[in-house]
Each structure stands twice: as C-alpha cells, then as structure tokens.
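Some notes on the structure that comes next.
Just one protein chain is left out here, and the rest sit where they should.
Moving on, here comes chain A:
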Amino acid sequence: MNSDILKGGFANVPVESAHAFRDIMNVMAKPGEIREVAGAMPPAPLSIAAGVTLLTLCDPETPVFLAECTDTKDVRDWIAFHIGAPISNKADAMFAVGTWATLAPIEEFAIGTSEYPDRSATLIVACDTLESTGAVLRGPGIKTTTHLSLPETRAFQQNAALFPLGLDFLFTAGNRIAAVPRTTKVETS
C-alpha cells in the first residue's frame, strides 16, 4: 500500500470539519458565493476543496460515485482509509465527484422522490477555475442576482424545473468552493 494515501486527512477532525462545514453550509445557503476551505490534502486529481468536502460530509453511510477522471487507485484507497465510504454506481450514490464532462449524463443520479426530495445526490463538480462571472443566478439565498462561472446553464435550468426534486451541486477548484442547489434559477449572462 502506498503510504501517501495515509496522509492528507484532517489533523484535528472536530475543529477542521466544523470550520469546513460552516463554509460548505454558507455556500449552499448563499448560491454563487465562493469560499476557501483548508485541511485536506487528497491525492490527485482531487482538489483540496473536493477532499475537504468528502471528509466533512461522507462516511460509511454515504455511497460515493467516482467519475472516470477521479476513479484512480489512490483516490479509492484514500477514501477507504480516511472516510470509509462505499464506492457506488450513479443511481445509488449520495455524493459524486468528478469533472462536469465525466459526471454526465447527470440524469442517472437520484433526484429524490416526491415524498422524500432529500434523498437526492449531491454532485461535487471539479472545475479548473471558479469565478464570480458568467451565468446569472437568482433564487433563495441570493438578495438580487449574482454570478458564477458554471460549466453550462441548460442542465441547471432543467434541474431547477424538477423542484422540489433535483440534484444539488458543489463546485470546487483548488481550495475554492461554491454551490448551486436545486432552487437556484440560472440564466446565461
């Protein structure tokens, strides 16, 4: 076993995951807001922010789907050692990690049921950069409008149309993280 995969977890789990969760909660409550997180050093190609998110939210109770680009032995070993989450297929996954292109088609992820809309997947989308430019966002958590560099707009419009069902998205780039939940209305700028 590669000893590197034993590294890169939180050094002080209760405190670092508390700070990380506060940031993740804030970006989910305020779509488009970009925050910086720290504490994880996952193996490539996972970003710091993707690693922090997995460490903070996932455990043996949350099946995780690894898209092709992230499905390496190092990543699997790192998740097995630090998180213990079962690696699953798309339909059963509560969380999924990958680039936008490799996560597609996103229709295969669980969007919840009308009686339990919370039983839906959260997609952790790896981006090259994350900036407050581009697509126009409006909806709960946004006072008027805001901008976020999304990979596209149509998929998010279709997802929002499913409300109260639908997927929730976390976007990561390096140590930066932002979110677009299903309530956010996305338009091209």
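Side notes on the structure shown:
Please note the rule applied: a residue touches a chain if its C-beta (ideal position, glycine included) is under 8 Å from a C-beta of that chain, and two chains touch if they have at least 3 such contacts; residues count from 1.
Convention: contacts and distances are computed from a predicted model.
Its record in UniProt calls the unshown chain "Alpha-D-ribose 1-methylphosphonate 5-phosphate C-P lyase", which is the match among "Multiple sugar transport system permease protein", "ABC transporter substrate-binding protein", "Succinate dehydrogenase/fumarate reductase iron-sulfur subunit" or "Alpha-D-ribose 1-methylphosphonate 5-phosphate C-P lyase".
Across A:6, A:25, A:101 or A:161, the single residue that touches the chain missing here is A:25.
On the side of chain A, the interface with the absent chain consists of residues 13-15, 17-19, 21-22, 24-26, 28-30, 56-59, 61-62, 94, 113-118, 120, 122, 140-143, 163-164, 168, 181-183, using the contact rule stated above.
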